[in-house]
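Removed from the display is one protein chain of the complex; every other protein chain stays in position.
Chain naming follows the written order as A, B and C, and within any one chain the residues start at number 1.
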Amino acid sequence: MNLFVELVARLLGVTPAMASDNALRGLYLPPEASTSAGHIDWMFDVILWICIFFFVLIVVLMGLFIMRYRVKDPNAEGPRIYHNTALEVTWTAIPLGIVVVIFWLGFKGYMDLAVPPANAYEIQVTGQKWSWSFTYPTGHVDNVLHVPTDRPVTLIMTSTDVIHSMYLPAFRAKMDVFPGRYSKLWFDADEPGTYPLFCAEYCGTEHSSMISEVVVQEGPEFDEWLTVASNILATMTPEEGGKYLWEKRGCNQCHSVDGSAGIGPTFVNLFGAQRAFGDGTTTVADENYIRKSILEPQSQIVAGFDGVMPTFQGRFNDEELGAMIAYIKSLTSS
Amino acid sequence: MSDHGDHPDYLGHHYDTPEQQFDSGKFGMWLFLATEILLFAGLFCAYAVYRSNHPEIFHYSEQFLDRKLGGINTVVLITSSFTMAMAVRAAQLGKNGATAMFLVLTILGGFGFMGIKKVEYEHKWKHGLLWGNKYQDQEHHDGHDGHGGEHGDEGAHDDGHSLNLGIPGVTMAHAADGAGGGSAGDHGEDASQAGAAAGDGGDHGAATHAAGEHSDAGGHSDMSASDKSAPIMVDGEEIPHTTHETGAAAPEGLAGADDKHADDGAPAYVHIFFGIYFLMTGLHGLHVIAGLIAIAWVLVRTLKGHFSAEYSTPVDLVGLYWHIVDLVWIYLFPLLYLIS
Amino acid sequence: MSSATDHAEESNYLNAKPGLMSWLTTLDHKRIGVMYLISILTAFFIAGMLAMLVRTELLTPGRTIVDPDTYNQFFTLHGAIMVFMFIIPGIPAALGNFVLPLMLGAKDVAFPRLNLMSWYLWVFGGVFAVVSMVTGAVDTGWTFYTPYSTDTSTSVINMTLGVFILGFASIFTGINFVVTIHKLRPAGMTWWRMPLMLWGLYATAIIQVLATPVIGITMLLLIAERTLGVGIFDPALGGDPLLYQHFFWFYSHPAVYIMILPAMGVISELISVHSRKTIFGYQAIALSSVAIAAFSFIVWGHHMFTAMSPMANMVFSALTFSVSIPSAVKTFNWLATLYRGHIRLNTPMLYALSFLFLFGIGGLTGLFLGTLAVDVHLHDTYFVVAHFHYVMFGGTVIAFLGGLHHWWPKMFGRMYNEGLAKLACFLIFIGFNITFMSQFIMGSLGMPRRYYDYIDAYGSYHVWSSIGAYIMAVGFFLTAGYLIHSLIAGKKAVENPWGAATLEWRTASPPIEHNFHETPDANYPYDYSVNRFNPDTGNYDHIGAPAQEDDDRAVGFHGHGLESTT
Partner (left out) sequence: MSSDHGTGTGHVVHPMVLVGTLGALLVLTFFTVAVTWVDFGPAAFHIAMAIATLKAALVVLFFMHLYWDKPIIAITFITSLVLVALFISLSINDTQNWMPEMIPDYAPRIERTTAGG
């Protein structure tokens, strides 16, 4: 019964999360949170009004003709109007003219999107099957994108497995992310707030949960956040640091901490346990086992799991590895 | 295929004149040949794109192909195309004996072609010159070494992993040569309008490697080898080897490129050339076999006396198919065997 | 003129030869058309059910009925089966096979055995596609983009092999139609006196012949990639995944014109016949069809605006707008045909008018997606899903239904229940608009495509969309109901119920096995003075073609059309 109630609520557009969610402030366009969004929305509206004009023209004319010229005598045949060159030339030339204008607008707007300014603030993005990770210039890695409003930001993006696509509706920005290549996406955010961030290119089972958030902050506020986040581990005990990394680096996608089954083995009671691998060998899960599993996950794959874990080589420094080991140790109820 | 001589009178019930039936058959066959041309167009496009992206692979790998055998094959196929044309002529004149003789000659030509191809494939199979992961690096340079010189390798690079027979499931770290990379890779300027990231100007600057565009209608557009980056492997540390005016240092989060030279001068991903080689010549070989079957079928019908001066359309249509197969080889030969 | 209705008991192509074997080995284009009709409607039913499952799953965010993998398989199979098994063979193979030779006054298509082979290839390819549904259905999307399609463990090979074989079925139909239209036209039917349905089928056949081989080689390369590990599209082996997208879309954009051009052919017939007025701008419409066929080969890049270089994007965006002009010209010509006509609002006309409405929206929303700056925002969102459904469903399927209802009396000799048919058309029209208008808004608000789970903000749009889908489903089941009923107990159809002037209406309904007692002479296809309504039989009796010079004047430019039938 409550499904029905929920459906009706959704039908009327009143959903629980609706009120607080500012993803959609516009009637048919997301909120404008970047400098280029306004221009693109203007172009969207120009084309929209052109389409509405032509569409109404066609429908009104069709309606009139249907009303006016209904059949009376089954043998009556309409007048033999074969063609009218003047009319045909006009309704070819006018759409051609409009279409050329629309193309030019679109192309000019696109070129501003395509070429990033030289002094942009660079953030690296790595897309992998079903999670984003953002590496800030200070080396801090996070799964939420924070951007300042006082300078243009360029995302240098790559993927480690299949094609993804970084899509920021609020900035009207989208760029595919390719394995084996870099692709660039730049924007100049100017409206502080939190906006959704999607993966727009189909990438498999959890394609729809490969979403995150972009938090737009004022310049100083952003810098302050970054300094705190960069040495977050210093302010935490290793166990808390490990838990923080477990969330931020996407471990939670596959490894659970409450014993439930996932794509990867659960961390509960992992430390010190006997680990049986697919090729029959076994070993005790100690510190360097965990370290090896993070840096070269494919070398030893636990039986019953398939080797889908990407390597985190070069993305965990020693302090972070220590925190992970401490956290996993803390999950073993000795 | 599309012949209708199924009842004694060779004219289909829905045709008015034999003329109409012949023209329809011929036009239908030519449409089918257009689809064959477009089928191979896909492979020519793959060849063109990869040759423009990795010209050094094509120059390096070309030395493993035996030009003599390729040349003989071309001559064999052209002569069998000639005998097929003579067979069609004899069939049109109703001389079944001559038709049969020429058809047999054509079939012999076809078998000759496939025989030589078998020799070539065996040679490659033995040396491990195969596609994808089955490709084995060539430790020695056999035959002429004309291409080695181009690959003087300066710049520090460690001994990347050679592309050995990867065991399925184990991540196959493939060394890759960035189109720039340390070797004097041939990457010309990138004249694109959005600001040229001037590569460090390989030895032959704006080397134009017009790709295998074999249509006289479409002019040969000058496609300079772009120094677009190619997939790269590195085992951990990045080696900033070549200085680029615009290129910032490799973002530390992402491993930098290294230039793998398993042995003296072999560029990375050479298996791509052999992947394309086997796809093109393999598909062409399949079409030669299909042609041989069709010719055999027409030979049987000739010997059974189905054809006469009034009706020999099937011989004509099979002839057209055989000529298109020869036409595709005429382009394959220079593209694969004669890359200078 | 002896009307064919008095040989009531005369055998027709349906009961000429009894037994299943006579159907499975038939060379008669009418029977092959009916066999194609049955098989593509089955494919439409399967893919339609998958669409209903997709819409049911999306009623609420998170899990509604199935888990993500199954959902991904649902939308992939919905797309693949609809595109490769229903909408590409759809109008050309089912209606076209039946109608084309009749419109030419011919006895059969140029290569009857090739025609039967095309159907068997369709079935063989279909078996592969259905088998792939069972052995771990494909979950890559109907585009099979690499490197995901080379990594996934689902049965991509089965489906791609099925598509490869279905491609040949399409090529053979294309070859058949091009040669038939060139070589089997009757005396007097020059290129400018051919019905516009044939122009539509001719332009479609050209694309089928020239574009389909490229999907053939693409599928072969994908299969080689998965089985032999050739590494052409696999970035880890130095391949280029973008090259796959170029290969795929080089075929798949012309394929969308394979879908719409026959629909345009059908609409030109319906609008002219059911408003009993000669088509306006015959040459403009005919040339637009061929122009669309030509332009369709140079615009494929607009499917990859977020994946290509700025230079290529500029080139493709400019070329894409060239394709929108012929479609606009056609729409205006149809509109002008309605002017001062005698419009009958029967079912085929209702479908034709709703085509104008829906194809209008579909075509115009293409402008948003062709513009570079706006497409960056709209690419891979539900805006694109709504756009192509408006053009493919609102265009091709609606025209297919219109054509089916128009030629139903001729194909099966039965009339259908007009009231129920109008109701079904209304339900489908309303349901369709609810389903996809909400997706337009959701798409421009940024809802990405192929999402199993979505943030709550898009909740209400999904519910509206699913409700629209259910309404449409009711409309379709109703259509299936009264059409099957008409086969059993429908009123006997007369020879020419609509008063059309094309040749297929001058033989019995359903036609005799070799089509015509004597080959009719061709007249200008939209000259309705050739028949007269007979009130007591309800038939438009043929009263002979006008004198030759009137005929030439009818063509509008004093007879110097392309007289030679090259």
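Note that in this section a contact is a pair of C-beta atoms (placed from the backbone, for glycine too) under 8 Å apart; a residue touches a chain by one contact, two chains touch by 3 or more.
None of the values given here were measured: they were computed from a predicted structure.
Student: For the full complex, which residue in B:A41, B:L69, B:M114 or B:A294 touches the chain that was left out?
Tutor: Of the candidates B:A41, B:L69, B:M114 or B:A294, B:A41 is in touch with the missing chain.
Student: Hey, which of C:M308, C:A399, C:A493 or C:A522 is the one touching the hidden chain?
Tutor: Considering all chains, including the one not shown, the answer is C:M308.
Student: With the missing chain put back, one of C:D69, C:D151, C:D456 or C:D541 would touch it. Which one?
Tutor: C:D151
Student: Pick out the residues on chain C that sit against the missing chain.
Tutor: 150-153, 156-157, 182, 210, 214, 226, 229, 234-236, 240, 242-243, 246, 250, 297-298, 301, 308-312, 315-316, 566
Student: Which parts of chain B are in contact with the chain that was left out?
Tutor: That gives, for chain B, the contact residues 17-23, 26-27, 30-31, 33-34, 37-38, 41-42, 44-45, 48-49, 52-53, 67, 71, 74-75, 78-79, 81-82, 84-86, 89, 91-93, 168-169, 171-174, 176, 178-181, 190, 192, 194-197, 199, 204, 207-218, 220-221, 223-224, 226-234, 238, 242, 244, 246-248, 250-251, 254-257, 309-313, 316, 319-320, 323-324, 326-327, 330-331, 333-335, 338-340.
Criterion: only the chains that are shown with their structure count from here on.
Student: By C-alpha centroid distance to the whole-protein centroid, which chain wins?
Tutor: Of the chains present, the most centrally placed is C.
Student: Report which of A-C and B-C is connected by more C-beta pairs in contact.
Tutor: A-C
Student: Distance-wise, how many Å sit between the C-alpha centres of chain B and chain C, to the nearest whole number?
Tutor: 36
Student: Where does chain B touch two or more other chains at once, residue-wise?
Tutor: 194, 230-231
Student: Would you mind listing the residues of chain A that make contact with two or more other chains?
Tutor: Within chain A, the residues that touch at least two other chains are 114-115, 179-181.
Student: Using the touch definition up top, name the residues of chain B that touch chain C in the complex.
Tutor: 1-2, 4, 12-14, 20, 23-24, 27-28, 31-32, 34-36, 38-43, 45-46, 49-50, 53-54, 131-134, 172, 174, 176, 192-194, 230-231, 268-269, 271-272, 275-276, 278-279, 283
Student: How about chain A: which of its residues touch chain C in the complex?
Tutor: Those residues of chain A that touch chain C are 3, 6-7, 10-13, 15-18, 21, 23-24, 26, 28-30, 39-40, 43-44, 47-48, 50-51, 54-55, 58-59, 61-62, 65-66, 69-84, 87-88, 91-92, 95-96, 99-100, 102-103, 105-111, 113-115, 161-163, 165, 167, 169-170, 172-176, 178-181, 196, 198-209, 211.
Student: Considering only the defined contacts, which chain C positions touch chain B in the complex?
Tutor: It is residues 101, 106-114, 171, 174-176, 178-179, 182-184, 209-214, 216-218, 220-221, 224, 228-232, 235-240, 243, 246-247, 309-311, 514 of chain C that touch chain B.
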